[in-house]
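Removed: one protein chain of the complex. Kept in place: all other protein chains.
Our next item is chain A:
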């Protein structure tokens, strides 16, 4: 069987930030590879450096006050140290980003359609008409009802779950090779959460996109991830296949996380899924 291609290779990633006490190290020595079609879950408590890691991959950190060391290779191309201009061309097209709070990720003063088309047209040579068509089909892909009508609505007229699906549609419409999803379901209720996860899973199966899934919720991780990296204090303390990690956690912190799940009658659930 063909070995899946490595899409994103991160090695020796350090991020430091300037502070009053001197240089403060936020994350240290992060290594991981993301193969095509794979889902890498990144778990950890709040403040463990999950979001800093993904922001450094996207080169979104403030360049004046932070130092990013190490290598981030996307399809063999080094991202770390790229000019802001070039990075802007990659972001959205080759690496997409799904943010935690869909409500604050959109501009409230433009319609969904305008924001959608803006993203498409900055990265492609499509005409406005073609862009609208692409937008509508990708919204249909994520099961949004009546996309042409949605295009004319403003973000605040949609519910959180719908808006999150619009964001997924925007991020997936240009077929990026990597999607970074930073707590994509934390702001949603449970029913919407499952729907959004289902969309992500389908898009990955259909287009072979690699997903980096950041979450503190082990439920989300166990649903979607193939490989899991556990972060604590800015370091990856354990990285393993999801089955191996849940069955035989090695690191004490992983065990602590696994034990932190609320007790729930599992047998009831199993009967449910059968």
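Methods note: a residue touches a chain if its C-beta (ideal position, glycine included) is under 8 Å from a C-beta of that chain, and two chains touch if they have at least 3 such contacts; residues count from 1.
Definition applied: contacts and distances are computed from a predicted model.
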item	value
Listed names "Nickel ABC transporter ATP-binding protein", "Ribose transport system permease protein", "tRNA 2-thiouridine synthesizing protein C" or "Protein translocase subunit SecD", matching UniProt entry of the absent chain	"Nickel ABC transporter ATP-binding protein"
Touching the absent chain when the full complex is considered, from A:93, A:198 or A:251	A:198
Per the touch definition above, residue among A:29, A:45 or A:118 touching the missing chain	A:45
Contacting the left-out chain in the complete assembly, out of A:151, A:203 or A:220	A:220
Touch residues of chain A, complete complex, unshown partner	45-47, 159-161, 186, 188-194, 197-198, 201, 205, 216-220, 222-226, 241-243, 246, 256-257, 260-266, 268-270, 272-273
